[in-house]
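For this depiction, one protein chain was excluded, whereas all remaining protein chains were kept in their positions.
Presenting chain A:
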Amino acid sequence: MTFLLRRALFYLITLWAAITANFLLPRLLPGDPVQAMITKLGGRLNSDAMASLYVLFGLDEKKSIWEQYVDYWGALLRGDLGLSFTFFPTPVADVLSQSLPWTLGLIGVTTIIAFLLGTLMGVYAGWKRGSWMDTLIPVTTFLSSIPYFWLGLIAISVFSVTFPLLPASGGYAAGLVPEWSGEFVGSVLEHAVLPGITIVVSSVAGWILGMRNMMVTVTAEDYVLVARAKGLSEKRIMFAYAARNAVLPSISGFALSLGFIVGGALLVEMVFSYPGLGYVLFQGIGAKDYPLMQGVFLVITLAVLVANLLADVGYLLLDPRTRREG
């Protein structure tokens, strides 16, 4: 238990450091948000409007960096991340809370599917070494070596242009209002098929390869031979003895990839114009939308920390050797 407490403390310190860096970085950049806004709107602002913008962003008071830091924390704890430039005057928190579910839904679910599918295939490929399963590996590796945006574009050109089976972009059909209706949910699923499948296709190879190689290593261990000598069933040896030990490195890889769900969504959502966090970040970067970028980075940091915590807990549960007694 003390181990978990110590880990939790470590994560709190990391979180504090990340948030502080998130506060400092934009302030180290030359210029200020109002300058950026003025440049963006290009001379269409008169001096009164500029002055009110300075007031709006709280930049008129010439506060010390320390006061700004305290204000920043206060705002953060209230869930106030400032206003977005791109979607002005929508608060950043609202932009994030609208786009985050799309990213978690699409990339989160497909990451889990790719992990489960790839690991299971890796277990069989490693156990039945030299069977037809081994021919799958070069094929999936080839697919994953294709740059993602290229794979996505090919998928769009084949499945929504040449054979118009699936929609090419967006999270749901235009004209629908987000609600819990069969029509809307159906549309969401339909729009998720193409990006979802391309994500699984491009990421499954890593899981297969990693799991297969660990299976091959573990199968040579004495305890697998003992399990066989004990006359246990093939299934029991494969899962409880070989795969149970072989999966440990994949588990930490999986937890890390959960952390990259939010950050890794960028390419997928750009290619498919998917209304998630990555697409928002893409728009934010294009518009030099600092508050929005800061907000997205904060979410990414939190996601990575949570994923690491999950990896720690998962390892504690799965590998008794990492538990510290007493």
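Annotations for the structure displayed:
Heads up, the rule we're going with is that a residue touches a chain if its C-beta (ideal position, glycine included) is under 8 Å from a C-beta of that chain, and two chains touch if they have at least 3 such contacts; residues count from 1.
Keep this in mind: contacts and distances are computed from a predicted model.
Within the choices "Fe-S cluster assembly protein SufD", "Dipeptide/oligopeptide/nickel ABC transporter ATP-binding protein", "Alpha-D-ribose 1-methylphosphonate 5-phosphate C-P lyase" or "Phosphoribosylformylglycinamidine synthase subunit PurS", the name that UniProt assigns to the complex's undisplayed chain is "Dipeptide/oligopeptide/nickel ABC transporter ATP-binding protein". Among A:12, A:70 or A:226, only A:226 touches the chain that is left out of the view. Remark: the residues of chain A touching the chain excluded from display are 220-223, 225-233, 236, 240-241, 244-245, 248, 318-321, 325.
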